[in-house]
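Moving on, here comes chain A:
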Amino acid sequence: MNDAQIIDILNTRFSGQVRDVTNPAVRRIFFTVEPKDLLAVVGGLKEAMGLWFLSTISGVDAGESFEIVYHFGHDHGNLNLRTRIPKADPHVESITRTSRGDPLRTRAPGHVRNGHRSYPRPASSPHVRRLAGRELPPPQGLEVRAARGGHPRR
Partner candidate 1 sequence: MKFQIPIGPQHPALKEPISLRMTVEGEVIRDADIRLGYNHRGVEKLAEQKNWIQNIYLMERICGICSHSHSTCYVQGVEKLMEIEPPRRGIFIRYLVSELERVHSHLLWLGVAAHEAGFDSFFMYTWRDREVVMDLLEMISGNRVHYAINTIGGVRRDLDEGQIKKIRDGIKILRERSEFYLKIGSTEPTFVGRLAGVGYLSKADAIALCAVGPTTRASGVAIDVRKDDPHAFYDEVPFDLITADTCDVLGRTVVRIKEVLESYKICEYIVDNLPAGDIAVKAPKKAKPNEVVSRYEAPRGENIHYIKANGTDKPERVKVRAPTLGNYAATVVMLRNGFIADIPLIFAAIDPCICCAERVVELVDARSGEESVVRFSDLRALAAKRRPVRSVKGNVPWPL
Partner candidate 2 sequence: MRVAVFLPELLRHLFKKPNTVDYPFEKLQVPPGFRGTPFLHPEICIACRACERDCPAEAIVITQVSDVEKKFRLEIHNDRCVHCAQCVDSCPTTPKAMDIDNLYEIADFDRHNLKKDWTFVRAMPKKEPKPAAPAGGAVPQG
């Protein structure tokens, strides 16, 4: 299953949904997908190539939008699926529906706990605080302890 075969699978099977497929190095393929048909492409890849190994998800702060790169490993290389989501509404469907993914309890649908987040907000980008958007509530926990004389043991 070398790169050429994968590229023509991408072009034939997902012709509409996949664009600018590049192959910069041996065993490295990058391609871009729209957020709305992300689940379809990932599901399709799973059947077509038996792709099961999601190494990690990288988030890059690209000015007015976030670029999310899903790094899939397959039996002899690395497949990188790129999507762009607007910064105003940074939500993307979690792919744990297709690959079983993370058994850590999911609180809200589509919101995976801090292991693999479904909208992997690159916490390192400066926009995180504005994204939170709200006035910061006072940190309650520390207040209570301070009030009680500070020394927990006494």
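Throughout what follows, contacts are C-beta pairs under 8 Å (C-beta built on N, C-alpha and C of every residue); 3 or more make two chains touch, one makes a residue touch a chain; residues count from 1.
Picked so that all candidates are chains of the complex that A comes from, given by their letters.
The structure displayed is predicted, hence computed values, not measured ones.
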Exercise for the section: Spot the contact partner of chain A in this complex among 1 or 2. Expected result: 1
Practice task
Can you check the complex and tell me which residues of chain A touch candidate 1?
Solution key: 24-25, 27-28, 30, 52-56, 58-61, 69, 71, 73, 75-78, 80, 99-105, 107, 114-116, 122-124, 128-129, 132, 134, 136-137, 139-140, 142, 146, 149-151
